[in-house]
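The structure appears below as structure tokens.
Other chains of the complex are left out, but the ones given are in their true place.
Chain lettering (A and B) follows the sequence in which the chains are written, and residue indices restart at 1 in each chain.
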């Protein structure tokens, strides 16, 4: 390189470093949670929740306790560290490994551990719902092994427990990972009941304050989103307000339907494909698109 | 950890192992097909079908036979093992490496080998269709190299041959892998003719019993799905019934259109975007959304 090129190079380096200090408010020395570690913990959790389907496949009756125990042990070590990073990130002392956050991380990790059997129980219901809801499913094994909806729900149900334990950043990382693989975007704050089935799933969006009952079934491209949201006096959105639908038990929502705002979709209602809904729907109703296509 | 923590830990391990034995009907000692091995076979198959585009890139006229031969040799070894696992999984003797399944797996693998030139021929047509159907495509190379539709069809056309050879689980694993990468969900059971082009593709769903003719073109978000399906006396869906559309030659379906049920879309019909169709469409028809948007 000529002298000019060399200067150009260091000018760009300086610009990238400087810019960082300004607008993006980068602060030195923070330890963000590690994507790779969180991803590793998730793979391990999946093999503990569905032994034999993920992770070591030749598991036997003799070895299952050892395998699950060793797996959980590793999960806890990873989560303690990553949750600590998440907490330190928020508490403002990040990078200092503050004892408060360490203690809290240990407590949260142990609480999370206690909730795993419940998560497994819910996922067993979701698997059953997938098998029963899809004529193309040949076995519950196939559902566990191949269905993107089960993957998305596994991530969601784990992330939701961490969300409830008020862990920052990590729940969103977990559901976002599932989103990137399945195209199903479930916010970890949503509350979803038993036996939930998402078929195909690409394009599904379930917002932060959604409440979904039992035995609900939805298809690809369904949005359960916010209609609009109040702005504060600075014109910025007010965070954390209930703004998403309540979907009661036994509801079915077909592909491409969009349900926006804090509306209630009553028990057993059926929402047709591509329908656009911004008002309450009574229990048992069948809503379809009024417009029929016409030959051109 | 205190004693309490230790007991808590082993209680959770026990719960996860016990629960498994019940609802999820886990059975010890089964060997499920390995995701990593199937994925490796697919990467190898792609480099054998499109030498120079995938896998070793510096392939020469002198070395191409050696490269393709060595690649196929490895593919066959992997598939024999994985197909055997799939068969054993279904036959009920799983884990026993039953001689019947071994023999069957060898036969199926050899039949699959024989069909590869046909698959390559179909994919060459799909590539040509992509180049001709997309004004943004600068060369067939770009289509092979970058187009999600070609990736999805490559996986589908390979999976479909295994589906026809009655291999369990693996065909679905193959198309689901493409689904996770492209957002295009083609069931391996669908039958798709030559020169098929899917543009962009995210959200496309093509169901198990679809039949698609030659020179068909579809866009992102198109669903070729089931409308509803009969339940058996237990209220569970009857498996394996024809329930998806028949799309004849030269049809175009624009983005977001939804076609449900065992309807026939006649030769050369054009289905507009976001349209919802549950009845037959005659050959040559142009269907568009009747409703026009209105200014608010």
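Structural remarks
By definition in this document, a contact is a pair of C-beta atoms (placed from the backbone, for glycine too) under 8 Å apart; a residue touches a chain by one contact, two chains touch by 3 or more.
Since the structure is predicted, the reported quantities are computational estimates derived from the model, not experimental observations.
Here 2 copies of the chain are placed, and the complete complex recorded in this file has 6 of them.
The criterion applied here is as follows: only the chains that are shown with their structure count from here on.
Between the CA-based centres of chain A and chain B the separation comes to 25 Å, rounded to the whole angstrom.
Per the touch definition, chain A reaches chain B in the complex via residues 48-53, 57-62, 64-65, 68-69, 72-73, 110, 113-114, 116-117, 120-121, 124-125, 127-128, 132-138, 140-142, 144-148, 181-183, 200, 202-203, 219-221, 255-256, 272-274, 289, 291-296. Of all residues in chain B, those touching chain A in their complex are 5, 8-10, 12-17, 19-20, 23-26, 28-32, 34, 89, 168-169, 172-173, 176, 179-180, 183, 185, 187, 189, 202-203, 205, 207-208, 221, 223, 225-226, 229, 236-241, 243, 256, 258, 260, 270, 272, 274-277, 285-291.
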